[in-house]
Every structure is written in structure tokens, then in C-alpha cells.
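Written out below as C-alpha cells is the structure these notes cover.
With one protein chain removed, the remaining protein chains of the complex are shown where they sit.
In this document, chain identifiers A, B and C correspond to the written order of the chains, with residue numbering beginning at 1 in each.
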Amino acid sequence: MIVILKDNPDKEQLDGLMKWLKEQNIDVHPTVGSRQTILGLIGDTSSLDMDLIASLDIVEDVKRVQEPYKNANRKFHPDDTVVKVGDVTIGGGNLTLIAGPCSVESEEQIVGIAKAVKASGATVLRGGAFKPRTSPYSFQGMQIDGIRLLLKAKEATGLPICTEIMDASQLPLFEDIDILQVGARNMQNFSLLKALGKTRKPILLKRGMAASYQDLLMSAEYILAGGNPNVILCERGIRTFETYTRNTLDLACIPSLKTLTHLPVIIDPSHATGKSALVPSMARAAVAAGADGLIIEVHNDPPHAKCDGAQSLTPAVFDRLAKNLFQIKEVVDDDRKPVVIK
Amino acid sequence: MIVILKDNPDKEQLDGLMKWLKEQNIDVHPTVGSRQTILGLIGDTSSLDMDLIASLDIVEDVKRVQEPYKNANRKFHPDDTVVKVGDVTIGGGNLTLIAGPCSVESEEQIVGIAKAVKASGATVLRGGAFKPRTSPYSFQGMQIDGIRLLLKAKEATGLPICTEIMDASQLPLFEDIDILQVGARNMQNFSLLKALGKTRKPILLKRGMAASYQDLLMSAEYILAGGNPNVILCERGIRTFETYTRNTLDLACIPSLKTLTHLPVIIDPSHATGKSALVPSMARAAVAAGADGLIIEVHNDPPHAKCDGAQSLTPAVFDRLAKNLFQIKEVVDDDRKPVVIK
Amino acid sequence: MIVILKDNPDKEQLDGLMKWLKEQNIDVHPTVGSRQTILGLIGDTSSLDMDLIASLDIVEDVKRVQEPYKNANRKFHPDDTVVKVGDVTIGGGNLTLIAGPCSVESEEQIVGIAKAVKASGATVLRGGAFKPRTSPYSFQGMQIDGIRLLLKAKEATGLPICTEIMDASQLPLFEDIDILQVGARNMQNFSLLKALGKTRKPILLKRGMAASYQDLLMSAEYILAGGNPNVILCERGIRTFETYTRNTLDLACIPSLKTLTHLPVIIDPSHATGKSALVPSMARAAVAAGADGLIIEVHNDPPHAKCDGAQSLTPAVFDRLAKNLFQIKEVVDDDRKPVVIK
Partner (left out) sequence: MIVILKDNPDKEQLDGLMKWLKEQNIDVHPTVGSRQTILGLIGDTSSLDMDLIASLDIVEDVKRVQEPYKNANRKFHPDDTVVKVGDVTIGGGNLTLIAGPCSVESEEQIVGIAKAVKASGATVLRGGAFKPRTSPYSFQGMQIDGIRLLLKAKEATGLPICTEIMDASQLPLFEDIDILQVGARNMQNFSLLKALGKTRKPILLKRGMAASYQDLLMSAEYILAGGNPNVILCERGIRTFETYTRNTLDLACIPSLKTLTHLPVIIDPSHATGKSALVPSMARAAVAAGADGLIIEVHNDPPHAKCDGAQSLTPAVFDRLAKNLFQIKEVVDDDRKPVVIK
């Protein structure tokens, strides 16, 4: 951490700061310039409160040098995390396709789609049971019945299930669910994150609409710090001024997050764009950029889906797309790994 | 709601849509142009799923004409909502000052600040007991002990208490708390909003960092639709590309929200700017723009506050500022109401 | 265009509006609801001033149904525009690689890089002569000498040249330049756009950092309306709250713009990310998403480049990347075109 002092700092306050930092086991290395003095703080600064230091009269600015996350940090964990879900492994060079409808609507629907997406190469089934909807008047999901139907689809196909949990109190209902999704709106629901940190369930953590990479990694850190290493990051679009797409899909997060962290990164092109016609292009782009997987909405009858129909593909389109995604991955893999940027 | 059809829409699909709309008790008025046909939908469209209609093959775009919120809508509730908290009334022409430290730290601290801010004109005490922190390694608040100390400060001063609730499961602990704050990161924690809708507690609902006015009002609608009319809206800055301030304070939300809704609007200049030196200017601006109140961080010893010290004022600065705020309000009130824009 | 009236509109003002609209050759189709009256405007509304209508006392809101651009509109020009630059064709199914250094620095440098990128498959040479720099104290480019050196590189390799023009007064200097680039900061420099509309030069128009797709297309419309059909659109990242990357590359613009317009779309992953380590992934993603080309910074000695060294690739890395990009294109092309989304 770097502390930039104001000109002519008050001697007494400066001594106070130096003393306090030493009590925190931080070594201080000052650099004295003609106009400015800079303190280099050496030691474990992750628990130092930047805002506190910044608020001192003698301090002009504080800049963090080390990332404030440890468990999620690639520097301390150079090897890729691979999350195992039954026979499925997410991360470590695999391309995992998670597919299924926005909402579970009936046994026939969810089992039918599960069979279709499995045949196309998906290895995890998604489907919403508890639905976070912006409007209290919109369909809120089949809830417990939805969970039951998802488990029937698992029984019928063997596909592990990924579905969203909205509150820590729902945990008992999710006992047989394989991957618990934390939605973008709950990315900083710290009560929920702490509760999930106490489980060992794989967690699909979606990036909030205004969350930076660091924010996302700090939310992952909550789960990891609780003892649960099975975190999968998911980009689903951020909010910008562009309104043609529902959100702006930030695909540069893939190589960026892979530099910063060892956790798998998957992409949700369906929610990011909100338009099914844009999903295939964005899915291809995500694979080409090195994503560990995709989570895609597939519906057998998009125009009548109870929610988010506009962003769902038919099984036929998904089938064709999936084949192409694996081809792209092969071409990219051939080249990607050995490239060393000089 | 307006449905814009593609050129030469498929007759069968169009008939299907018309029939389905009639089943939903919606009257359809088509406007046929040379290149485009537009359907005007008349009736209660608040429960129609825009995304569903938009996903139809024959539809190019759908635009909402009516706001999707009813209980929060000024059109259906022309009179200002006034929220009563003991003797304090929020909204309806009052300027309510809510002040106190970011975090409760000790009995001496919270009682001392409570007395100071009361003497300066604050009528509600704020103070964090459960703290949503970005980092799992940061101080998470005194929690239950913090609640106890807040109630001691209430006993000592008579000031009602406003503090943040992070999860529906905490509700029993907040029985004696007067105003329950929902933080920006929980604005779309729908499980929490539904639980709060079942109480009759005043709720201070903070706008999320990427939430539009409509999103904020839809979250208020969750609480209102549950039967709790006591919702206070709070702007605390949105996230933009500017990094000099922690967030960008959107003061145009005051006249905008007052047009769209009847709920009180208060402003949090402390979290919005993240810098105490900017708080007085933004507090004055908020009052001049017609805010119903302010929530301001005040700390007797900002450099040693356990969190967010950088954005806290001392009691002495707050005292002087408060006087000025009431003067500004007087000058603005003299003029504001009778202005009719032609 | 849709005009939404307020409740109980003043009769006289409404008659005035209806009369005025008829004078503009607009047919008006009213839809009268219980709470709201909507006017559907039929005719050429592209020259109607939305803001003017919105400012009327009786009007609540105005929504545009037709896009305000004609020449750039895919609806009126269904076939892809193909821009010819000597033997090179941009658009229409080709993948054009435009490569070269951020700034021209010397004859040796620019000719050397030109030969290298040509050997790797680039068909256009880029290089900055006039450099728009945020700081007046930064290197502003070799200017006229830079243009001369670019033309030497063209002579030596046969590659057409793409370089940035900053002001209409520079046009005579660019007589022998093949593609004139308009930088993101000049996207709405309407004086420059009008001047370029009078030429027939291919124009590479970069999207501004806060420009929507519609803004970009309206700027293209300025050039097209002037009579110059040779416009190439270029996405180079938009400004968001994320600071790890210099900008946020919005790859969904590729399928989106290709729906809205017939103009070619190319991607600049170098400026978008600002980090050379991210460029290969984003280049691959752009090709997978269907981009018509890429503009990539290549420098023989990135750490000593006079500007933007951080975002340049070495010729060796570019060479390897280029091969992979053409492979990805082949795999994507095999699949992309015949996919029909139902």
C-alpha cells in the first residue's frame, strides 16, 4: 500500500500514523520528494482500512498495491481450480455447457429439454425454480415444485442440476441440487455468501451489473474464506448506457479474471444480450476468448416461455451451435496455450 | 403498451397474439402505416410480460407506456406519503436530518454522538450494527451488541433509530428499531423485500449502484404490495466511470422521483462522495433540490472511526452545516411551491 | 413515432398539434384508453423533432418507432456494403487484418513492421501520424513526416494505408492515404464528418466512448448523406466503471450492428483493452462473433514504442495469432450463415 502525504504534513500526526502502522506490523518506507512524500507500506496490508488512512488530515491519497483478496488470488494459487460436479469437471481446460429453460414450467417441459440439451453436449441442466423478478407482479417461479421437477429431470437424464438460491433460509431445499447459483442482484448479499461458504456445494457466482472484477473476486473471497473452495465465476453483462442489448457483455473479463484468479470463468450470453438472435455469436466469442463454459437458455417453445422467452434458443439451434462451439474450442486450444507474449 | 410489428407479419401468428391479448382483457388498437403496423394495447398491462411479447417472431419491439408500478405511482396516489416515526414525520414538506456514525463502536461513542446531533437538529439517529463490507476481512459491525447500544442511545436521547438489516432472518432482532435500512447492495434482494412488506416498519430503501429510477420504484413496489406503506427512498450515488468520488450523486433523482412517485426522497451525501470535504456542498445542494431529508455520517473522531472515516463529519461541522441547511430550505420553500412551469 | 398524451389534454393545444402534424404530412391515428390517449404518427418522421413534441404541455412522452437513419439502415439497404481499397475488399464475408504501430517513428520502423504484418496476412497498414493525445505534453505524432513515411511503407509493400485525420483542414495532406480514420473522440465532430462526406475516401469511423449504436450510425449517416458510401464502423471499447481494462470492449455490437446496418464492422482490441496480453483473446472472440476485420497494434519493440506500447504485440505474436484467426473464421463460417433462429 502506498500513502501519499500532503505537503508539509503535521509532525505529530505523522508520528501518530507511523506508530499506529508499526502496531499493525507494517514496515514503512518513506520516499521524500521536493513536493511530496510517499510512504511505502510493507507487510500484510489486506486488513488495513484504506478509507481510514485516507481520512487523515495529513494524507492526500492512498493506493493499494496488493489485491485485497487472498484465497481467490492467482498469485497465491497458481494452478487452475477445477470444480467437480459428479462426473463433470468445470475448469482446467474443459468447455462445460450448462443449458436449460429460464423457468421450470412442467415435468414434460423440463425433462424434454434436459434430454435434448444432453444429446447436444450439455453436461449440466439449468432451470429456474425461485425466480428473482424485478416486478412483484411477474411470475416468481414454481419454487419448491420447480426444485422437485428439476430433480426428476436429473433422474431421467443423469445431468447434474444448476439452479438459483435467493436466501440462506432456502438451503435445506437445495440439498440435492448440484450447483447453487447466486444471481447478479445477490452478488453482494453477504449473509447469503457467508452461508454458502459453510457448505461445500459448487457455487455459480454471477457478477453484479455494476460490479468490478475486484468486487466479484471479493464476493468469491467471502465463500472461499468460509472454507468452500468450489466457486465458479459467471459474467452475465454489466449495465452501461447502451440499451439495444439488455446489458453489455464484457468478454475481456475472461482473460482478465484468468490472470487475477485461479477460479473457472463461465459466460451467460442469454441474460447478457436479452435477444436470442445475438446468443450464438456471443457464445462463439466467449469460447474463442477462452471461457471455461457457457450457461445458455434453451426452450422448446420460446414464444410461450413464462419468462425471458426473448433470450432463449430452440433445442435445434442449440444443437447446431454446440457442435460449432466445440470446433472453435479445438482451433483455439491448438494455438492458445503456448503463446508467450514478449 | 405499444407493440411494433415487423413488416408483413405472419397472419396466423398475428391472430394468435390478438386472441391471447383479448384473453388477458387487453383491447388492441392497430395503427397501420405503409412500412409499419403498431398495436396500441389498452387495459391493465402491468402484468403483461414485455419480454414474452418481444420474443415473438412477428414483433420488432415493445414499448411500455404505463409505468409497471402501481402502489408507488404518483398518478394513482397524488398526495405525498408522509412516514411517521414516533414524533418525527418524514416527507410532506419537512426536512429530516438523520445523522450518526457509520458504525456503532461503544456506548460512550454512540450516546455522545446521538446527543450532539440531536442538539444540532437531527431527529433520527443512524448507526451501523450489521455492516455489509466488500471484504470478508473488514470489520463487520458489532452486530447484536450494536443494536443494544443503539437502543441505549435512543433511551438517552429519545431519538428514533435507523439501522441496516441485511437478511430477513434478522427481523426479530430489529423489533425495537424504528427505521429499517435496506442497503444499496440488497435493493434487489427480493426475499428481504417481501419479508419487509409483511411488517409495518418504516423502510429506508437505498438505490442500488446500477439501479434506474424504475428499478428503485419496483423494489419499493415489492414492499408496498406486501401491505407496508412506509417506504422512504434514498439516493446514495450510482456507479459511473468517474473515480474521484466514490460514486456519482444523482441529485436530479429528487425532482424526477417526486414526479413519478409520492414517496419521500432522502439523500446520502456521505456514501455518495466518500469524502467528507464534499459532504457539506452536496448536502446543501440536496436541500436546494427539494430533498425530504438527508442521512449524514457524523463521527466525533473521524480519523479513528472503524469504517468509512473518510466520509464522516465532526459534530462541530455538522452543527454548522445543519443550521445552514434549514436556512436554505426556507429560502427555497419561499419560492419553490408556487412555480408553475409553462 | 408514438406520442403519449397526458390525461385530459387541453383541447385547443391538441388541435394545434394535430394541425401542425398534418402540415408536416404526418397522418395521426389516435388510440383512446381509459387513462391514456396515444397518437400513432404515420409518415416520414425522421425529420420530426421529438424534443419539440415532448416539450408540449399536453404530451407525456414520445417514443420513436422508426430508426432516425436512412442511408445506414439495413431495412432500406439489405445487402452488405463492401468497401474496396485497391485490391482489398472490406465487408461481404472477408476478414481484413489492419495492423501496424500506434505511431510512425522512423522509416526503418514503419517499413519493417509493414513487411512483417504483410507476411502474416495483414492487408492494410495502420500507423499514427497525427496523434490525438489526452495530454498536450505527450508526443503528438510525426505529423506530415509521418504521412510521408507511411507512403514509403506503402511503396515498399503495396499495402494500403489507414491513418487518422483530426481536422478537415488536413484533408489535402491525406490525398494519397487509402483509409481515413476518424478517432473515437472525433466521432461527433460534425464539421469533420461533413467534410469527409464530400470525399469518396473509405472512412474508418470509430465509436465514441459514450456513443450508442444509434449515435454511431447517425455519425455514419452524416458521411453517407454527404454522398460518400465508403464507411467502415469500428468498435474500440466504451467507458464503464471497470478500470482493469482501459475500456470495455462491446463485442455484441457485431451482430447488433449487422442487424441494424449494412456497413462493415471491425474491432480494435488493442485500444479497447490497453493491455497486449488481452489482445489475442479479444481478437479471437471478435472473429468468432463475426467481425469483418480487426485493427491491431503491432510493434517490433513494444517497450520502447513512443506511445501505447502496453497494447502492442510483437510481429512474432501477431504472426501466430493471425493464422489462428483465419482458422477460427473458417470454423465459424462453416456454421454461421445458414443458422436460422426460430
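Criterion: a residue touches a chain if its C-beta (ideal position, glycine included) is under 8 Å from a C-beta of that chain, and two chains touch if they have at least 3 such contacts.
Just so you know, these numbers come straight off a predicted model, no measurement behind them.
**Q** Using the document's definition of touch, tell me which of C:28, C:82 or C:225 contacts the absent chain.
**A** Candidates C:28, C:82 or C:225; residue touching the omitted chain: C:225.
**Q** Please identify which residue in C:68, C:121 or C:229 touches the non-displayed chain.
**A** C:68
**Q** Which residue, C:41, C:56 or C:331, contacts the hidden chain when the whole complex is considered?
**A** Of all options in C:41, C:56 or C:331, contact with the hidden chain holds for C:56.
**Q** To test your reading of the contact rule: which positions on chain C touch the chain that is missing from view?
**A** 46-47, 49, 51-52, 54-57, 68-69, 132-139, 166-169, 185-186, 188-192, 194, 208-210, 215, 218, 221-222, 225-226, 238-239, 274, 276, 302-312
**Q** Residue-wise, where is chain A in contact with the chain that is not depicted?
**A** Spelled out for chain A, the touching residues are 2, 4, 27, 29, 31-36, 38, 40, 42-43, 57, 61, 63, 65-66, 75, 239-241, 243, 342.
**Q** Which residue numbers on chain B touch the omitted chain?
**A** Residues 210, 212-214, 238, 240-245, 248-252, 254-256, 259-260, 272-273, 276-278, 280-282, 284-290, 313-314, 316-317, 320-321, 323-324, 327-328, 331-332, 334-336, 339, 341-342 of chain B touch the chain that is not shown.
One rule holds for everything that comes next: only the chains that are shown with their structure count from here on.
**Q** Suppose each chain is reduced to the average of its Cα coordinates; what separation in Å results between chain A and chain C?
**A** The mean C-alpha positions of chain A and chain C differ by 31 Å.
**Q** How far is the middle of chain A from the middle of chain B, if each middle is the mean of its Cα atoms, in Å?
**A** 27
**Q** Report, in whole Å, the distance between the mean C-alpha point of chain B and the mean C-alpha point of chain C.
**A** 38
**Q** Going through chain B residue by residue, note those that touch at least 2 other chains and give them in order.
**A** 57, 239
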